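The complex appears here minus one protein chain, its other protein chains still in place.
And now, subunit A:
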Amino acid sequence: MSGERENVRGSRSRPSRDSSSGPRISSQSVILGRVQPQAPGNRTIYCNDRDANLPVRFKGNSISTTKYNFFTFFPKGMFEQFRRVANCYFLMISILSMTPISPVNPVTNVVPLTLVLLVSLIKEAFEDWKRFQNDMVVNNTLIDVLQDEKWVAVPWKKLQVGDIVRVKQDGFFPADLLFLASTNADGVCYIETANLDGETNLKIRKALERTWDYLTPEKAAEFKGEVQCEQPNNSLYTFTGNLIFQKQTLPLSPNQILLRGCSLRNTEYIVGAVVFTGHETKVMMNSMNVPSKRSTLERKLDKLILALFGTLFMMCLIGAIGSGIFINQKYYYLGLDKGVAAEFNPSNRFVVAALTFFTLITLYSTVIPISLYVSIEMIKFIQSTQFINKDLHMYHAETNTPALARTSNLNEELGQVEYIFSDKTGTLTRNLMEFFKCSIGGEVYGSGVTEIEKGAAQRNGIKIQELRKSATAIQEKGFNFDDHRLMRGAWRNEPNSDTCKEFFRCLAICHTVLPEGDESPEKITYQAASPDEAALVTAAKNFGFFFYRRTHTMIHVRESCVEKMGKIQDVAYEILNVLEFNSTRKRQSVVCRYPNGRLVLYCKGADTVIYERLASGNDDLKKVNRAHLEQFGSAGLRTLCLAYRELSPETYESWNEKFIQAKSSLRGRETKLDEVAELIEKDLILIGSTAIEDKLQEGVPACIETLSRAGIKVWVLTGDQMGTAINIAYACNLINNEMKQFIISSETDAIREVENRGDQVEIACFIKEEVKKQLKKCLEEAQHYLHSAPGPKLTLVIDGKCLMYALDPTLRVMLLNLSLNCTSVVCCRVSPLQKAQVTSMVKKGARKITLSIGDGANDVSMIQAAHIGIGISGLEGMQAVMASDFAIAQFRYLTDLLLVHGRWSYLRICKVIAYFFYKNLTFTLTQFWFTFQTGFSGQRFYDDWFQSLYNVIFTALPVIIVGLFDKDVSASLSKRYPELYKEGIRDAFFKWRVVVTWACFSVYQSLVFYHFAITSSASGKNSSGRMLGQWDISTMAFTCVVITVNLRLLMICNSITRWHYISVGGSILAWFMFIFVYSVLRENVFFVIYVLMSTFYFYLTVLLVPIVALFGDFIYLGIQRWFFPYDYQIVQEIHRHELDDNTSAGSLEVGRQRTAQEEGNPLPREISRHTGFAFDSPGFESFFAAQLGIYAPQKAWDVARRASMKSKPKMPQRN
């Protein structure tokens, strides 16, 4: 029997076990006996014997997650930098510019490149330094190691394979340990694996019986064992090895292994031997390098750069051809006759053209904005570290968790998300069940208002008044109920007080919960497989039916106020039979005998199954109760129906015989038990129903509603059952009764029938056909609805098994088509792999930008598959966070992250890119026009330093300021008008059309600069009649360019802070300062600025040219805003008189405006056919299965303790 329990427990472990079983070395491969050489598949460890382990040179326990060390930093960092095409390109240009064919001084290209590299390297160094410090903290954590029969605290990094260590309660395991002894009896210890897989339920590890004694240092020092085990690998759930100890070979299993990253719970301390250390521990081998993701925008930027390369090539080609044609000996003053270099030799025009081509590449190299990448990187870095990480709106005070951007690559991607894939448990919900309402004998009790009701009310513009909590309201874990009619025995005065009594007894008796701790109502804790159960028992406790003890056959309940007000009595009910819950039965029954001999069967279960089994009559109650169920369901509550049946001793005895028979049968026991249960679970009398709130995270429905208005589609991918998933989808507002639901489920009779036959091939074929049929039908229907305007919104619910077939390449297109037409999709019972598959189906198939959000290890694959992965931090394990790109504490912070940060970031980066593109193209084109008038010789128009500093000084800072500070509308408006987000989804600001517009203005402006400047060479420019030379004119042109380009920047700003003024003014000023000094020092531009400034002409030009240049842009902007306004521009106008961020006054008015059209058809929320069914949490079945046949011992080993927000002490997160 206990072996069976083992199996059941095993099957509950993570699905990835199956996937890892492929490469796993089968346990048979471990050769028994002494294995001398370190065979590739084995490692031999001598415990407690450092000398013996020495020859093998195991790795130390210090870890390093840094990318570089002191020596590799420079070469490796440089290598990383030159993996960027742009940097390589500039290196090439720099080398080219050292050759004589270059028209420019090498500084032109070397200076910007060096600056860019320098900034990048400093950033790398800074990030690596932080990682290094982190590692240092971890490596220097102290741990007790056995040395000379004493525990000595040494840092983790000093730990070696074979050492004996002691880990105290709540401490983290410093390495993968072989569990030897524990202070608990039976050599067990409890560990929490949250860091590994996100599960917070405690797991049990059990040491080999032979090693239990080695607990004290004196004793442990005597331990001399030899461990032979597999080589380090990354499979978390397997371990094969033997302990050779006292000349015996003892097989080891994962049960004796304590993994690094887990922590010890409920155990004073344990003693273990180090097996794997440092980077060889399973958790480190598992810490995949998060694949570095690049944002879609950046990939599009690559295309733009490519287009610029094309432009560059064309420009150079034109110049090269021109030079080949131009070069001629007739220009004798060019000295082309005697021994002229090949690049000017008229006798070989082809060579001239070819060499000029390279000359021009160096000359026009500025068309590729070298500082673009580094600027964007800096902007994003500040955006993520200063704005996202420090946003107070995304700081969760309860868990003390701010948001965390783990990568700065994806900020702008956040502004373009179209699909969100969300996990359920822990992400949408808190995984906290609370008894919220109930209906007893046709009367509803409980006055709370659920989140979803609030949301619905808000949508309808009704202001919900928060009810004052009455004095009797009790709020504790699992119980959030407020109704004075039931509390403190007041139910006795209710008309249906007998029903109430039955109701409470049913709650107190019909369950499989284990009480733990002190037998007082305040201190007791209930261990239950499902939080629902615990909530129900807690409810009973609060109603005065305190279940405090459970023995093999008895349930002890302390009942108050039953016989008369204020009287407390302990009653022991004999539990005769427990009829288990499973997913087909969807109910659970208990047969109990009262102390007075009364035999009652209490049953609770899903409304459908209970109603089928009710005794006839009393239709009124049934009808009323059904209405209540629907009411609860539409409020997003999980419901259960309670019923009972009085049994006569004869009926019971005859039935019990059959039951015992079924229970002891060896084949098909479960089916038989089910059949027997059917015999007695009939003619039930309805008591009422409970409503449990699967506590959503705060603000989830509102957040989802906001996101959907923003054009984002939310899909829920969950491992839960379909019922639960649908329930939550209702609660989150993803589904409502106005929507057309498509349900593709494998739980149909036809499929079940085929499955019962057991032929795998047939099952596969049949399900596939079935799924195909379903998909086709749904798709046709969906198309029909789409064409019929205003059709209902569509939702798709599909379960994992069907999904497996639907994801088949042949059906995938159909699935994609269908699901893209749906506003929301719920996938239930999906494996982590399927989560990833669904994500990448949308990502690759539909080419939409996807975001995955989850909290547990089972979400990791999905998080990594999506464009953006978001981990929920602060509560559960770190695995999801470690794999994610952003970590937030609450689901609702997605609103801020996407609608505010993402949108702004997208807007800003788009502006930055477009502006960079524009300013470099403009600048380079002036050079290009000049080329035509220099005989295509590639003479530079500007001085070298002008050209090199143009990108890095004169135009660098303002654009960064825009990248940091520009905001079209304030954060609160961004959230109030979620629709603004659609501009990002449509990619409205970085379309080719936008780029082409910029390019057109670029060409126009460059022509203006060039021609306006160049005409000044035609005559004397002041009254002294002297003429300007080339450098005078180019300096004048450059001045105009710098001024114009900086002013143009101001024109793209939506908000202008004083930093804008400072940077723009500073840049222009910097140019003048520079030229004032520089023209004194350099020969070819000697004194030009002073010469220029002595002429009126200069001032007239500097006034005229920027205005002429910006004329086109200004008209464009005016017309665009006037006739084709972007949404954000309208919103700006609506709120033009408001100061930033104090918009609470205006919000009401706008709220009205928005919902005006909705008010036409108020949502008929009250009539909902959906009733939630509470009883299908994961792990529930196994819990009962574990109890099957044998009564659970006092120690609740199998009991899964679910996450609770309060009970878990906050530990510093390591690893």
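In the analysis below, a residue touches a chain if its C-beta (ideal position, glycine included) is under 8 Å from a C-beta of that chain, and two chains touch if they have at least 3 such contacts; residues count from 1.
Just so it is clear, contacts and distances are computed from a predicted model.
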What protein name does the UniProt record of the undisplayed chain give, "ALA-interacting subunit", "Aminotransferase class V domain-containing protein", "Pyruvate dehydrogenase E1 component subunit alpha" or "Neuronal-specific septin-3"?
"ALA-interacting subunit"
Out of A:424, A:437 or A:967, which residue would touch the omitted chain in the full complex?
A:967
Which one touches the absent chain: A:400, A:551 or A:783?
A:400
